[in-house]
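Inspection log for the structure reproduced underneath, given as structure tokens.
A single protein chain has been omitted; all remaining protein chains appear in their positions.
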Amino acid sequence: MTHSRVVELEGHIIDSGMLGRCMGIVMDMDGLFEVEEFDVGRSNTEESYARMTVTADTEAELQAIVHELHQSGANPVDPLDATLTAAPADRVVPEGFYSTTNHPTQVRFEGEWVEVEHMEMDCAVVVDPNAEGGPRAYTKVLNAIEEGDRVVTGEAGIRVQPPERPRGTEGTFGFMQGGVSSERPSETTIKQIAEAMRAVNDAGGTVLVVAGPALIHSGAREDLARLVREGFVHAISAGNGFAVHDLERDLFGTSLGVNTETLDHARKGHKHHIYTISEIIKAGSIPDAVESGLVDSGVMYECVTNDVPYVLAGSIRDDGPLPDTITDAVEAQNAIREQAHEADMVLMLSTLLHSVAVGNCLPSTTRVVCVDINPATVTQLLDRGSAQAVGMVTDVGTFVPMLADYVLESADSTDSTDPESTAGVESDSTASR
Amino acid sequence: MTHSRVVELEGHIIDSGMLGRCMGIVMDMDGLFEVEEFDVGRSNTEESYARMTVTADTEAELQAIVHELHQSGANPVDPLDATLTAAPADRVVPEGFYSTTNHPTQVRFEGEWVEVEHMEMDCAVVVDPNAEGGPRAYTKVLNAIEEGDRVVTGEAGIRVQPPERPRGTEGTFGFMQGGVSSERPSETTIKQIAEAMRAVNDAGGTVLVVAGPALIHSGAREDLARLVREGFVHAISAGNGFAVHDLERDLFGTSLGVNTETLDHARKGHKHHIYTISEIIKAGSIPDAVESGLVDSGVMYECVTNDVPYVLAGSIRDDGPLPDTITDAVEAQNAIREQAHEADMVLMLSTLLHSVAVGNCLPSTTRVVCVDINPATVTQLLDRGSAQAVGMVTDVGTFVPMLADYVLESADSTDSTDPESTAGVESDSTASR
Amino acid sequence: MTHSRVVELEGHIIDSGMLGRCMGIVMDMDGLFEVEEFDVGRSNTEESYARMTVTADTEAELQAIVHELHQSGANPVDPLDATLTAAPADRVVPEGFYSTTNHPTQVRFEGEWVEVEHMEMDCAVVVDPNAEGGPRAYTKVLNAIEEGDRVVTGEAGIRVQPPERPRGTEGTFGFMQGGVSSERPSETTIKQIAEAMRAVNDAGGTVLVVAGPALIHSGAREDLARLVREGFVHAISAGNGFAVHDLERDLFGTSLGVNTETLDHARKGHKHHIYTISEIIKAGSIPDAVESGLVDSGVMYECVTNDVPYVLAGSIRDDGPLPDTITDAVEAQNAIREQAHEADMVLMLSTLLHSVAVGNCLPSTTRVVCVDINPATVTQLLDRGSAQAVGMVTDVGTFVPMLADYVLESADSTDSTDPESTAGVESDSTASR
Partner (left out) sequence: MTHSRVVELEGHIIDSGMLGRCMGIVMDMDGLFEVEEFDVGRSNTEESYARMTVTADTEAELQAIVHELHQSGANPVDPLDATLTAAPADRVVPEGFYSTTNHPTQVRFEGEWVEVEHMEMDCAVVVDPNAEGGPRAYTKVLNAIEEGDRVVTGEAGIRVQPPERPRGTEGTFGFMQGGVSSERPSETTIKQIAEAMRAVNDAGGTVLVVAGPALIHSGAREDLARLVREGFVHAISAGNGFAVHDLERDLFGTSLGVNTETLDHARKGHKHHIYTISEIIKAGSIPDAVESGLVDSGVMYECVTNDVPYVLAGSIRDDGPLPDTITDAVEAQNAIREQAHEADMVLMLSTLLHSVAVGNCLPSTTRVVCVDINPATVTQLLDRGSAQAVGMVTDVGTFVPMLADYVLESADSTDSTDPESTAGVESDSTASR
């Protein structure tokens, strides 16, 4: 074992499990570690520092270990500049390219640490030395790589900061770290999510809702529409099916005498589905259909009316699609990526496909709420590694109504306790954005 | 194919699928059928009649087919008396014993059709010719069979009436026959269940709630307690764990300063669990603990205070158990059997074990509501063949609060629309029982 | 109730449940029926005939009922020609367009019944009176509708034939109709599926495999590759992720010393994923990568080498994508549609998205096998209404190896019992296609 390197860790590395994880990695990968220096944070608030030498049998094994340590926040002690290699062709990465985590990351360029912008997983990092205002670094997905891009390769000159355990009570979502369960007090959890939504809203943040068609089927359409109307949802990411079901309720709930409040909705559903799409195509687009008065209720209606942006991504199981649906997967992904980067909080409501697509583009610092009736879906989504995530195995058809009640109720009560306030919630939140 | 028998079917045999099912059985079991007579019900309300000859290769095969046709409501044309054979020993059935379905059944004794009492599946039918008031027939589970019991054997002289499709709107629960889905409008479904509960209550019927510990964990304890207190739940069937969790909330929610409204409940839970049982043992029993003031809230408290009977059945995963828990499975099953036979409507809330135990004892005419987050559980419970069953894949932690709101709200509104009424809902429902 | 129409049903309408279902529809939709004539099939093989008058309060209600009866196989007695209405614009259906089921369907044109080609659900039917060889009718999805297309509207002149219950043993798959269970004998079921695959193959039919990435993760890659190589799989429908995982095993299983037989596969996986795509892009395409020797094992390799066509459909959760992936949803759907139309048997292996996409394009006469660990997925796929479907809730990682063993084993034993045969299985099956 003659191949070794010195790495160091800093921060709340013990209670966050970082140090333990790093030691485990070395052992699992048949390496050795020796701790050279260790300053333990003596109290809740003090940070710790550890420096250790990692040894492996071959240079390849050592590199593999160091790569893993990297992802977990251990950095080489002797910071070199990051190695930059030109991409050999469009959509082709240079050998040894560095593949990102979703944690905050910096790269060292000409002796300075540069924050990598738009962090998300499984990207390359491209450095632009000549950017206005100094060198910039940002993530690029494979299909965005252009020939000649200066791509970070190897492990040198890269710093990753995995999320630390929140100290004290600062993390609203800290209460639920570590697991998904259907046996938590449901109402209390929903109340806390409502509070978090209001807090994000009050701070001028952006709440992105990712929603599947089950939300409409399960009767929660009106409640989501309320949240959009009242200004607590700032963007929607969904599929063609979600929009069609939402619009179908509007078009055929009134025109053909079907009472959407009864359970008598199954028959002829599919014909209405196709018809709805056909009508929207005839109108031109969803905004056109709203403007013409064809559509006058529902989630899409509220989005159009309240200028809440939405992305409708196409998929191979779509009927239609609607003219508003982006059918190219790469183009749709780019639109989703923009939504994800702007979001401060994401609610993923009963859709695996769209939630994974959004989740892929999120840094680990974005708050995430996953709601699904299927525990495997919630687990899969939370495994993506958000630091502040809540998973609820519940029924979206009861969750959204309760959530809307709590969000809007507390909105009302906030107003009423503030006699000076003349502005409603909606304008408040709009103003602060 | 020389072995044949003539069977007949009567009633709404086409739209109920009975005739189709019977034809399918014959074909699946490699027999032949020939329809001798067929009078179709000409309209919605008229019944149909079919008589057909069934033929098979061997007498054994024929008997197997006829046995199956029986279970599906086809009866031999030439009614003989049922064959009665003495049970050879305690807990031993005579050869060829007739094993029951859960459908209403009659046996022919001395030329008369006698209704079989306490119908449930997988039992023997015992005839008591010398019962007071004339011959009686009733089901007996295997372990209740006594030597000499006159047990029905063979297929002769037995009539089974599988449930028919409800005509018109008489069946509140008809709306959901044939399937479990998590994509139905949740709130509307809950509203309809609430209405059914009120209807049963108004008619002086008995609502049995079967509840698992997840109900407590998910925060619905207060809501179920409300329903018990207000008189809408007339019996509870649960396990040791349900009662302990309910009592633990009472004992440790106030005495140790844990706020049950927060989510900070996980730690030390297990110690409290054991402690709770120990305290109840010290007090003597749950009623003793209520009387002494040790327990003053929750589901068990409301049961004791409002004289709502409960059965706590033990299981091998119990801690304790509580002194009130019936630890012998056969004894517990007998107690559950009595509950089941008295119930007009059963709510099965997030427990597979206890729901199956209750479901095993129910005739197909009892209304059943199954609520579970796991679709496989709901499917398994509905497969037991209740004619009027609702399955909901939802979160019991949101279901019970919404249900209680709808049941009690409509209770209030009923009162308020009836200015003459001086009696409250609770006394009304009590009076009518 | 003055609005009425006469409909008739023919075939094995009782044991198939058709008649019962139709009567139920009328009652559920608050109509009345009166049976005018009824000839019951007297035996297993004789068909039945029923004619009944259906009445409703309004013409709209009557039309709704008749529409539903239609879908279930009841047809108006007095066959008129189908009504044809020109599509008002591209991708817009005329008012009252007829929306298809997935059952075999005929439309009446100038007094003749014309079979509708390429049956699939939720399409419009377009009639081309001037087709070579006489008038033709075929389905068109909404986005394929062109202005002026002669689209069938209303209910007149349309005949639907829902699948009948197979008589005797003709239906290999009859054994499992009506339900999904994880409690069936797994090995025996797999054996029967293997036999069905061989039978389709022997008859020169086409087996389409729809596969998700879980198949690769769960270790079944080699076994599917075997089935492709030996000629038992004739087309593959998958996503970008499936292909990348398959190729990644090839590229990084040998080049970097990772033993794919160990369980040590998690680390660095994502980097390899991106790298794999980059390498294939560099090579040009999957076939190019096979030709150049870069890829020399796995499912995609066997497809290329054995001329088994594949469709890789893109989605918004893809990395990359590969150059071979069709990223436009509409284009991908069209490619899938072609695969579906050619398939005689479809194996859906642990992918909901792609299985739904394929299932949407299948007529009810295609045999379907759905395998997934999630019972909800299997249920959802079987609900699409294939007449001959097998659903298995099992582990694709054990299912595929067992299936391959049974298919190939019986292939061997077939050969060995036929001393004349000099040709191997592969060439046999190829020859017969």
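Going in written order, the chains are labelled A, B and C, and every chain counts its residues from 1.
Note that in this section a residue touches a chain if its C-beta (ideal position, glycine included) is under 8 Å from a C-beta of that chain, and two chains touch if they have at least 3 such contacts.
Just so it is clear, the structure is predicted and the values come from calculations on it, not from any experiment.
Interface note: of B:Val6, B:Val77 or B:Leu142, the residue touching the hidden chain in the full complex is B:Leu142. Summary of contacts with the chain left out: across B:Glu59, B:Asp296, B:Asp319 or B:Glu409, the touching residue is B:Asp319.
The chain omitted from view is touched by exactly one of A:Leu19, A:Val107, A:Val151 or A:Val400, namely A:Leu19.
One of B:Arg21, B:Arg249 or B:His354 touches the chain omitted from the figure, and that residue is B:His354. Counting over the whole complex, chain C has residues 175-176, 182-190, 192, 214, 217-220, 261-265, 373, 375, 393-395, 397-399, 401-402 touching the chain that is not drawn.
On the side of chain A, touch with the chain left out of the figure occurs at residues 14-17, 19-20, 23-24, 26-27, 32-35, 38, 40-44, 50, 165, 167-168, 182, 375-376, 379.
Although one chain is not drawn, its touching partners on chain B can still be listed: residues 29, 64, 67-68, 88-89, 91-93, 97, 99, 121-122, 124, 141-143, 257, 267-268, 270-271, 273-275, 277-278, 281-282, 313-321, 327-330, 332-333, 336, 353-354, 356-357, 360, 374, 376.
Going forward, only the chains that are shown with their structure count from here on.
Taking the mean of all protein Cα atoms as the centre, the chain whose own Cα mean lies nearest is C. Distance from the chain A centre to the chain B centre is 45 Å, each centre being the mean of its Cα atoms. Distance between chain A and chain C, defined via averaged C-alpha coordinates, is recorded as 34 Å. Rounded to whole angstrom, the centroid-to-centroid distance between chain B and chain C, based on C-alpha atoms, equals 39 Å. Residue numbers of chain C whose C-beta contacts span two or more other chains: 376.
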